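Missing here is one protein chain; the remaining ones are kept as they sit in the complex.
Up next, chain A:
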Amino acid sequence: MDILIDQFFNVAIMQKAFPLLLKGLWMTLQLCVAVILLGLVGGLFVALGNLSPRRWLRWPTIVYIDVFRALPPLVLLIFIYSGLPFAGINVSPFTAVVIAFLLNNSSYYAEVYRAGLISVAKGQWEAAASTGLSRSQSLVYVVLPQAVRNVLPDLLSNTVEVVKLTSLASVISLSELLYSADMARSVTYNASPLVLAALFYLVLLWPLVRLVSHFQRRLAA
């Protein structure tokens, strides 16, 4: 029992590792903000293209959504970070992670938006148009707020997945939370920093997961 506590819940080691993990957490948060914000915006445009009556807009987005949902994000990440240099394209680890996860994540967000947009009755578009609003005004003021409200739990679930996804960045030595914890583990030869990192993720994500359940229940009611 003591060995268990010493190896996994060693407070002294956790304290020592704490500053390093905090730095890692900061990096994780920066990644999340970049990937989530870009993904939310990018996903919306992909969804709009996907719903467009214009073929030349619709086809590329269908391919985009299919390809980037099918490709494992880790494969994308390693390709961008380690593969592209063979073509003379070098990107920083941070940029590689943002691009790889943005491609993955915007295609998922796009599917969520798409479901939301088609859930809004056609009459809403027509009412807005009949009062002289342009297509984009109708979208922004009338349709999108309702669409987002209808799929809020899915948007949030997807966001939870994105946060978890950022831990993959550790494989290209980006010193985010997991990488920092693993560094601390190898230096201290003790698993407690990993447990601490897990706690950090839990504290970060648990409220989000609760929120998803809350919205799901409210929408079901």
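Everything that follows uses one rule, which is that contacts are C-beta pairs under 8 Å (C-beta built on N, C-alpha and C of every residue); 3 or more make two chains touch, one makes a residue touch a chain; residues count from 1.
Everything that follows uses one rule, which is that contacts and distances are computed from a predicted model.
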Among "ABC transporter", "Polar amino acid transport system ATP-binding protein", "YeeE/YedE family protein" or "cytochrome-c oxidase", UniProt-listed name of the chain not shown: "Polar amino acid transport system ATP-binding protein"
Touch with the omitted chain, as defined above, among A:Ser82, A:Thr95 or A:Ser134: A:Ser134
Options A:Gln7, A:Gln146, A:Ser167 or A:Thr188, residue touching the unrepresented chain: A:Gln146
Selected from A:Gln7, A:Gln30, A:Gln124 or A:Gln216 as touching the chain missing from the view: A:Gln124
Residue numbers in chain A that touch the chain omitted from display: 121, 123-124, 126-135, 137, 141-142, 145-146, 149
